[in-house]
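Missing here: one protein chain of the complex. Every other protein chain is in place.
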Amino acid sequence: MHMADALISPAVGGTLWAASAGLIGYSSRKVKQDMDDRRIPLMGVLGAFIFAAQMINFTIPGTGSSGHLGGGMILAILLGPAAAFLTLASVLTVQALFFADGGLLALGCNIFNLGFFPCFVAYPLIYRPVVRGKVSQRRLVIGATLSAVLGLQLGALGVVFETFFSGISDLPFVTFLLMMQPIHLAIGIVEGLVTAAVVVFVWKAKPETLEMSGALKPAGTSSFKRVLAGLLMAAAMAGGFISWFASTHPDGLEWSISRSTGQEELEPPKSGLYSWLADLQEKTAFLPDYGFRGSKKEEAGDAWPAVDPGTSLSGLLGGALTLIALVLIGVLLKRRKKHHVQH
Amino acid sequence: MSNIESTFFDIGTMDTISRQDTFVHRLDPRIKVLTTLVFIVCVVSFGKHDISALVPFLVYPLFLVVLGDLPIAYLLRKLTFAAPFAVLIGIFNPLLDREVLLQIGAVGISGGWVSFMSILLRFTMTVGAALILIATTGYHSVCMALEKMGVPQVFVVQLLFLYRYLFVLVDEASRMVRARSLRSFQGKGLGMGVFGSMAGHLLLRTTGRAQRIHLAMLCRGFEGTIRPFHPLRVRGWEVMFLLGWSVLFVMMRLYNGPRLLGTWIQGFIS
Partner (left out) sequence: MSHHIVEVKDLRYTYPDGTPALQGMSFRVVHGESVAIVGANGAGKSTLLLHLNGYLAPKGGEIRIGDYPLTKKTLQTVRRTVGMVFQDPDDQLFMPTVYDDVAFGPLNLGLPTAEVESRVLNALSVVDTLHLKSRPPYKLSRGEKRAVAIASVLSMSPDILVMDEPTSDLDPRARRKLIELLKTFKHTKIIATHDLDMVVDLCERTIVIYNGRVTADGPTLEIFENQAILAESHLEKPLGMQGCPVCGNSVQQFSSLK
């Protein structure tokens, strides 16, 4: 569910970082303008809470597999969109820095996928309208579950797009989509139910806790927002169910895989501007390689004379030698250091 | 030791490592952050089938590990434990891309395997770079660097607060989990309902704590802004550090050293 640096191109990473950075800036300003300065320590400790809660695994009934809390929805419910976004971003940052969770470039993608959708889409469009002023256990459960599902479906969609546009993975778009959506539908339902369990617990014990985000105030939703919400919801559910259905039918998956290894693409022209551009693109990988996944672009040698994947024999030889050299140097230096210290 | 408790020690360990006093540790944090970013962008910008050109980039992490006296076994273990999404997805490449790109005698290596190796290399280097950054700089300094580089203060304060209370909350959570496990005998694992009330309790304690912290802040004159107080000074030669490495990375990105080396050797042999 977390994007990784290893699967990203600089263009995709950079774009998503720009989006996330913009959102961080926006949210910071909103929190600053907020008159309630209780939010500042609350954000800090709630972030730590989410972090700690994520470490506790629970078993999902019926499947026997274990799950854990994502937390985006709980934060949004307790803090409101902007503060929750910042809190989630901070948790993801610590995870990226300390736990080898994806990487620093992918952090931008993760903040967007896991933060923007729950806090700025699912929460205002689904949760708030559902829990509009008349808070009841049923509404809390329904609101939490639906918004968690939507948030996760959109987040998963984001991952698929980012992976596809980066071009490092060979997974075809449709296959990947069919893999991700149903899984995340299930995860979303679990997340929603657990979120609901926690929120209901808190609501019964100390309802004033929920007031921080204004969750209890009636949301003034326009009819446009409701329609949009409805559409998004339908799309997410449909996407989830349809892809689940499709993926359980081997034909569907095979179909998409055979499409991906088929030879349906035309060969690109071998000279002129196109090949020069292709050359540039190969060298810098700044323009993502679109095209339908699986078309045989990397046929060694012929189509693109400029292509040099570096895997020719000399590349391999040189690479191995360099690696050995570096490791030897590293070991020697470390030995020398130890010696130095011991004297 | 449960998942939680080991996390606790993990962060603590990284924290301790980051407090060592070596040349690398003494560098201005902004320099280290920027150099790491240039490194990552260069590594990530390679085409999917590049392997040999990536190898020379290892010199940077190696440099930091040696000069920074970092425990390499520990770092490698961290890398392998993170069951990465990248590997899970990357493993599809060999399945999907079967076109042979490289012949070694009778063995043909497909493009899929090549790109998978490339993915693994990228993963090691980018994620390793992030770990090494923390191990040589320390979380606090990284946050100060971010603040000086323009990250909104509200977010930096949030990062610092989160870290500060991480230990407290992970400790509380681990105590709850331990207490529960001592009273559960069927070994069925934590159900969702029980988790809900455990998390609920923890959450209530957390919000209570937040109120007390807020009070403590008010008692000491808090009026809305927190000013983390740490002057940073970059020295001239540290900028050279950044520039030097950046130039090297770009050179290595544009020219495939190993292949040149390999070609030269091949020419030598034949």
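Which chain is which? They are A and B, in the order written, and residues in each are numbered from 1.
In the analysis below, a contact is a pair of C-beta atoms (placed from the backbone, for glycine too) under 8 Å apart; a residue touches a chain by one contact, two chains touch by 3 or more.
Predicted, not measured: the structure shown is a model, and the values here were computed from it.
Of the candidate positions B:Leu76, B:Met149, B:Ala216 or B:Leu232, contact with the hidden chain is made by B:Ala216. Summary of contacts with the chain left out: across B:Phe161, B:Phe195 or B:Phe249, the touching residue is B:Phe161. For chain B, the residues in touch with the chain missing from this view are 15, 140, 143, 160-161, 163-165, 167-168, 209, 212-213, 215-223, 226-229.
Here is the rule we use: only the chains that are shown with their structure count from here on.
As a whole-number value, the distance joining the C-alpha centres of chain A and chain B reads 17 Å. Remark: chain B residues 3-4, 7, 10-11, 14, 36-37, 40-41, 43-53, 55-56, 58-59, 62, 65-66, 69, 72, 78-79, 81-82, 84-86, 89-90, 92-93, 96-99, 101-102, 104, 109, 111-112, 114-115, 118-120, 122-123, 126-127, 129-131, 133-134, 139, 142, 151-155, 157-166, 168-170, 172-173, 177, 188-204, 206-207, 209-211, 213-214, 217, 222-224, 226, 254, 256-263, 265-266 touch chain A in the complex.
Across the complex, chain B is touched by residues 1-10, 13, 24-25, 27-29, 31-32, 37-38, 40-49, 51-53, 55-61, 66, 69, 74, 78, 86-87, 89-91, 93-94, 96-105, 163, 167-172, 176, 190, 193-194, 197-198, 200-202, 205-206, 209, 257, 260-261, 282-286, 293-294, 296, 298-300, 308-323, 326, 329-330, 333-334, 337 of chain A.
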